[in-house]
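Heads up, one of the protein chains got dropped from this complex, but the rest are sitting where they should.
Take a look at chain A:
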Amino acid sequence: MSLVEFKNVTKNFGPISVLKDVDLTIDEGEVVVLIGPSGSGKSTLLRCINALEEINGGDLIVDGISVRESRSKVRLIRQEAGMVFQQFNLFPQMTALENVAFGPRRVRNLSKADATEQATALLAKVGLADRGHHYPSELSGGQQQRVAIARALAVKPKLMLFDEPTSALDPELRHEVLRVMQSLAEEGMTMIVVTHEIGFARKVGTRLIFMENGNIAVDGDPAVLLDSPENPRLREFLQHVH
């Protein structure tokens, strides 16, 4: 069953066209890795899915709901599509545990005790059981990003969106975040990942999309595309990121 369906989606920032008639269907269980040069529209495409960016043309259906529907319907989409940001965006006035419990409490209206119990389990899952009472400023970048993943998971989404989750991290901290993402993929979570981590695309991705100038230029199996890219622009791009 398709979880995300782009139908001729266009998106402009003023006179600049960022997405041009994008058609794309993503099914449950897929791990889609989005790559492309900066400005190619990959982050924008991701942010359109949970309506952080409004689309200008076409339609975009997420879990049966159009992003063009009322605000309350859009909130349902956002509850089904968890998001992880490049800059983590943890709430600085809350501890790691409070950050993770925030969604269940304020979105799913769980009691404080139940939300905290869930949050504790999720923090353990991302390997931070002993960091619950630390504030984000007291955690490393990799730890913060793992808390952010737990926070997004806490709302129990069907789909996870990752917007360059490792780009703000030092190389030695990236793998701890990638490992959490990999185990999530292995559990069968549907994931859409904007990244420059070609290794992750090869190992974890079930589908690779190369974007260029607001279009999907290449779409296919990661292993095949990465080993023998036919598209000359993709070949050139891979030479730069490898």
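We adopt the following convention: a residue touches a chain if its C-beta (ideal position, glycine included) is under 8 Å from a C-beta of that chain, and two chains touch if they have at least 3 such contacts; residues count from 1.
The rule is simple: contacts and distances are computed from a predicted model.
> Just by its UniProt name, which of "WD40 repeat protein", "Fimbrial assembly protein", "Glutamine ABC transporter permease GlnP" or "Periplasmic dipeptide transport protein" is the chain not shown in this complex?
Matching "WD40 repeat protein", "Fimbrial assembly protein", "Glutamine ABC transporter permease GlnP" or "Periplasmic dipeptide transport protein" to the record, the invisible chain is "Glutamine ABC transporter permease GlnP".
> Check the options A:Asn50, A:Thr95, A:Thr166 or A:Thr190 and report the residue that touches the missing chain.
A:Asn50
> Tell me which residue among A:Gly41, A:Gly82, A:Gly142 or A:Pro165 touches the hidden chain in the full complex.
Here the residue in touch with the unshown chain is A:Gly82.
> Determine and list the chain A residues touching the chain excluded from the picture.
Touch set of chain A with respect to the missing chain: 50, 52, 71, 75-79, 81-83, 85, 87, 89-93, 102-103, 106-107, 137, 148, 151-152, 155.
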